[in-house]
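Every protein chain but one is kept in place in this view of the complex.
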Amino acid sequence: MSGQNGNGKTNGSAPRVGVYVCHCGINIAGKVDCESVAEFARNLPDVVVARDYKFMCSDPGQELIQDDIREHKLNRVVVASCSPLMHENTFRKACADAGLNPFYFQMANIREHVSWVTKEKDEADKKAKALVAAAVHRVRFHSALEKKRVDVHPDVVVVGGGISGIHAALTMANAGKHVYLIEREPTIGGHMAKFDKTFPTLDCSACILTPKMSDVKNHPNITLWSYSEVVNVDGFAGNFKVQVKRKPRYVIEENCIGCLQCVEECVFKNARFDDEFNENLGKRKPIYMPFPQATPPVVLIDPTQCLRFTKGKCASKCAEACEKNAIDFDQKEKIEEVECGAIILSTGFKTFDAERIPQYGYKKYANVYTSLELERLVNAAGPTSGEIKLRNGSTPQSVGIVHCVGSRDQKTNAYCSRVCCMYSLKLAHLVKERTGAEVYNFYIDMRTPGKGYEEFYDRLLEEGNHFIRGRVAEVTDWAMSPEEQGKLVIRVEDTLIGVPRRIPVDMVVLSVGLEAHDDADDVRRMFGISCSKQGWFTERHPKLAPVSTATDGVFLAGACQGPKDIPDCVAQAGAAAAEALALVDKGFVELEPNTASINADLCCGCRTCVSMCPYSAIKVDETQDGEKSIINEALCKGCGTCVAACPSGAISQNLFTDEQIFEEIEGVLSYV
Amino acid sequence: MSNGEKTPTGFEPRIVAFFCNWCTYTASDLTGISRLIYAPNVRVIRVMCSGRIDPQFILAALREGADGVLIGGCHPGDCHYQEGNYKALRRFKLLKRFLNRMGVEDERIRLEWIAASEGDKVQKVVNEMTEQVRKLGPLHLAPIATPEAFEHEDKQELVAAGAEGESS
Partner (left out) sequence: MRYLYYPGCSLKGTGRAYEESILAVFKKLEIPMDEIEDWNCCGATAYMAVDEQKAYAVASRNLALAERQMDSEEIHVIAPCAACYLVLLKAQHYLESKDGQGKEIRHALKVGGLKYQGKVKIRHPLDVLVNDYGVDKIKEKVERPLEGVRVASYYGCQIVRPYAEFDNQYNPISMDRVMTALGAEAVEWPLKTRCCGGTLTGVVPEVGQRLSYILLREAKSRGADAIVTACPLCQFNLECYQDEMNKRFMHPVDIPPVYFTQMMGVALGLGERELGLQRQFVPLEPALAAK
């Protein structure tokens, strides 16, 4: 054991433990007899005082502890309440405010681990007592420790340049922080850039988004790296090192002024490659700008299509046409590294692949579209200049909008995607307004919780849109009557009148749900956070820490955390920016003092620990007799792996010494 | 089966669990937040990383009266400290062999990877393990084996492997 570890003594005097059992209202007291737990605690070794109280985390609760520290000369405190991940810091601070070193404190988790998960009351009592005994046993061997302060890098990295990332980046840049905004696609803007109108106000998406995009480009505090991906993240809150892969666009970004002369002169006279930005409904050339307001306003070359790359030779008219000499066929992928204090993830979502539900006929019948495709069709800047036309060029007379495609479905995604009802209403309105077609909405439930949302639904009802309640069974081209000939027939049970119906339409729109990106699992692993089974990034606490993650310094904004509409994304992005600012503005972080150290007297110099350390924090000090290992405290992250491996018992981890854990084991098993 | 129901047999095993702070302990908090009821037989001790779990902790728990020990760490590749869970796995495998020789059944110690989002897995694993250990009955550690006994056993193994001639 290293010198600073206790042997059950503080400042030479015997431990005097105070135990506080929290009722947490009825959260704990409803299952655990807190009074009897306190009574039990009174008989545990070195316990001087034990009490139960309604809410230990409240001010009076904390004062109770502080008064006892003064009055009963307590030098150890145990609180049995919720998870230490919830309130450990609250109580440590309470101890510190009463003059006790905050690390003379231990928590017993009798809410998450007992009252909320146990059926029988007497079993809950027993388990609570065992956990309290463990905490008391352990706390007697605690010692005084100091938190270590580390300076925080003032810059921030935002990953993903949709509306969430844009808003977060601008907020922080406006506060004077330098922001790196990293976007995988050639342009920022995300899904919002593809929409024509936004619900329920029907304000033009481009009109509200484009100014923000150009603010990003022009902001002196923002470095925008589009067509770039984060490939590695190292470090901890306050000091991250982020490696970014900058994919070659074969165009020198600084030189390109977005005049599009190169696109004009490309040897492909006609655009003939699928245009991803237009959901493959339009065509583009191998050299292209995704859309007119793309930010940065810079072209790029697709090497899988450009003759220069596929055939090895081309007249390279584009390069000839460029007066700024911006075309560079030899551009290579580059890895850059940035340092930052905080990271905001705003990587967004992907839409559900409608082909996964074959009975809806997507990709089988030409006139079955996804909602995102229809967004492009109604968009004035889209492939049809905003005219809603079928693939054969005619205007649909009737349109069926199928809700919940890939949502609320045990076979695909059980969750509600939250935005589909509202965007379906918006699309229904736009279709009716522009074509006068009969519009049928097939819905399970209409979900319109939001400001002005239900009113928008009312408006649609008044406009004469049809609403049929029932999940669509099938979209087919099989006609049963002359009216159905040549149409797509939507088969559905109308659950309001209780009959199966066949509705013939010209166009079917599948309102696809939102899903996490395919690589969400790789991304969350890289940033050391977790995600739900569906791939949505997990917030630290669903209510109280909705933009924080399990990793300090990494925050979430927008739909990468779960399906969200634009107002919610922006609100959350603002919150994430505020959290990130709070971290970097403070200028320093305090680290848990749970680092490991080696007692040189016991070290035999075997070097077992050296290979254990993932951070190369352990070195062999060859100047010492017998070549002893030493731990660089600044590099140690406190996992304790070396401690468990040391054959001589020479390494000890603060807050998790062998002695403390052995005591905890004994405590948890000795009484009940 | 054992969602907190008591069995008529009367034997209720005590299981000590060592959960890592970042994944499994967080998951077990989520189990609570989600109000998923499970067998009350497991008592959790928090460590920062499953790599901190010294085999001696497990031995100590069994010696102090635990009928089983459960270890929870992050999924492979997910360790908050890069690779502590792999270290835990190696130690676990070795320890299992050792415990086998001591007459401790395999089902009494269990290692599970449980991610922070897998609150339901904590419930499932605890219930399963409680049920298994309950079936095994209380742990009675065999008298401490002498070195001679080990030697004898080694020999038997060698005979079984047909390698006696070469080794002796």
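Should a chain be cited, it is by its letter among A and B, assigned in written order, with residues numbered from 1 in that chain.
Everything below uses one rule, namely that a contact is a pair of C-beta atoms (placed from the backbone, for glycine too) under 8 Å apart; a residue touches a chain by one contact, two chains touch by 3 or more.
The model shown is predicted, which means the values in this text are computed figures rather than measured ones.
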- Going by the whole complex, the chain not shown touches A
- Note on the structure: Contact with the hidden chain, among A:257, A:414, A:480 or A:635, goes to A:480
- Given A:201, A:359 or A:611, the residue that touches the chain left out of view is A:359
- Note on the structure: Even though one chain is not shown, subunit A touches it at residues 358-359, 474, 476-478, 480
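The criterion applied here is as follows: only the chains that are shown with their structure count from here on.
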- Cα centre of subunit A to Cα centre of subunit B, whole Å, reads 33
- Task: Flag every residue of subunit A that touches subunit B in the complex, lowest number first.
- Result: 83-86, 109, 111-114, 116-120, 123-124, 126-127, 130-131, 134, 525, 528, 530-533, 538, 542, 550-551, 594, 612, 614, 637-641, 643-645, 653, 656, 658, 661-662, 664-666, 668-670
- Task: Would you pull the subunit B residues touching subunit A in the complex into a rising list?
- Result: 3-6, 14, 16, 21-23, 25-26, 28-29, 31-33, 35-38, 40, 43-49, 51-57, 60-61, 64-66, 77-78, 80-84, 87, 91, 115-117, 123
